[in-house]
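Right after this comes subunit A.
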Amino acid sequence: MAYTPDRSQYPQKKADGSLDIDLTSGKYLKLWQGPQHPGITGNMSIELTVCGDEVAEGRTHVGYLHRGFEKLMERRTFIQNFPIVCRICVPEPDFNEYCYAAAVEELAGIEVPERADWIRALILEMGRINSYLMYLGGQAGALGQAVIGQWSTYVRDLMLDRFEELTGARIYHMFIMPGGVRDNLPTGFRTRMEHTLGEIENALRDIHNVMFRNAVFEKRTRGIGVIEKEWLDSYGVTGPCIRAAGVPRDVRKDQPYLVYDQLDFDPVIGKDSDIYTRADVRRRDLLLSVDLIRQILSRMPQDDGPTMATTPNVLHWKIEPGETYVRGECSRGEYGYYLVTDGSGYPRRVNVRGPSYTHAMALFERMVVNCNIADVAALLVSLHTYPPEIER
Partner candidate 1 sequence: MPEGKGYKKLKAQTSLADILSVATEFERTARDFYSDLAGKVSKNIRYLVEELAEEEQRHFDLFSELSRRKDIEDQVSQLVDTPASNGKFSDCIHLPELGDKPDDQEVLQFALGREHAAMEQYHSLAESTPAGPIQDLFRFLADEETQHKNELEKLYYEIVHSGGV
Partner candidate 2 sequence: MSIRNILSPFTAWKYLFRDPVTIPDPLNDRPGSPRYRGFHKNDMKKCIGCGTCEAICQNGAIDMVAVEGIDASKEDSGLRPNIDYGRCCWCALCVDVCMTGSLTMSNEYKWVESNPDAFRFTPGVDKKHWDNAALGYHRPDGYQLTGRVREQMPELEPAKRIESFDEIVQGYDVEQAKLEADRCVACGLCIATCPAHMAVPDYIAAVRDGDYERGLKILYDTNPFSQICGRVCTHRCETVCAARHEGDPIAIRWLKRHITEQVPRDRYRAIIGDPAPPTGKSVAIIGAGPAGMTAAYDLARKGHAVTVYEALPHAGGMTRYGIPEYRLPYETIQHEMDLILSMGVTIHYDTRIGSDITMQQLEQDFDAVILAIGLQMGRSTRIPGSEHAGVKKAVDLLRRITEGEHIDAPKSMVVIGGGNVAMDIARSMARLQKQQHGSIDVTLTALEDLNHFLADPDEIKESLEEGVNILDSRGPQQCQVDAEGNLTGLKTWKVLSIFDQQGRFAPSFDETDEQIHPAEMVVEAIGQMSDVNLLGEELTERLEWNRGRIQIDTNGRTSESWLWAAGDCVTGPDVVSAVAAGHQVAKSIDAVINPVEALTHA
């Protein structure tokens, strides 16, 4: 059982309910975690006000990585935007490519070849696996288990090889473009992918044994960092975070996109809503992705047909006025693009909704209160946040 202290005294509150933190009292201390800190996820920092080893207040600071993508996109043509969107999320860039392409296709009225939908789903699941593998290393690392990161990096690298041979690049794939995908699967891809999936399953067995069936890990994560039921809607919680709270929300199932309505799966859920459960939901979701990839490869059209729809000449492609929102279920939750067009050759507005935007800001700031300093890193990682999708 986790230790449950009496929270009634700290931090003290003012009459209006806000925290009464007087730094000169000597009771409180400012503690910065990040932007350079091993216990931080990417380029962000958290400003902690601690009382003893307990956090009284936490503030997320972002802006170390702001590139103004949404604004940049307003002065690039619809095709020119396709290579830049992937940069909004480094470890899992494909959702940007997919959501952007799908939004453009929807507003431009372009029908994508079915083959491209299958390949898109394949890529998104491959990206999800990579994202989870990176997370597992981070989650374990936040609790001192460096070896997990080494194992997951190895199998992730194998998946990067698959990305490289399919898309022509390892990190920024730039393969899903408005109109479809660039190409069919290379010859022999299925065999090599099957080998990679096998390696991933092996690695996950080891990770399960060493990380999850581990007394230390359990002690540090069970009952800690619980997302309360009533926060789920207040803080826009999605993805494994909401599924670990027992709510079977998964865009792939709820509002199936691409070919997900043709695949057999159930959303992976947990019930305790703590760090351990979220990690476990992600581990099982990873295995689900392995299964989905196998399903996709066996069910998709086996021949090499067209993968791109005919688009207008991309050099002066204009789209009628309209607005839409396209979402997908990424490894961290709901990823979505809100696209507004005005009849010109450029988007009027693009807004990127990354799950970290709510998770790492308002939700984290709520959750970190009363948290033990030593658990902050694990808590933050357990929300699986990627700062660039917060500030874009």
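Criterion applied: all candidates are chains of the complex that A comes from, given by their letters.
Basically, contacts are C-beta pairs under 8 Å (C-beta built on N, C-alpha and C of every residue); 3 or more make two chains touch, one makes a residue touch a chain; residues count from 1.
Here the structure is a predicted model, which means the values were calculated and not measured.
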- Item | Touch assignment for subunit A within the complex, options 1 or 2 | 2
- Note on the structure: Listed in rising order, subunit A residues that touch candidate 2 in their complex are 76-77, 79-84, 147, 151, 154, 161, 164-165, 167-169, 172, 174, 182-184, 186, 206, 209-211, 213-216, 218-219, 306-308, 310-316
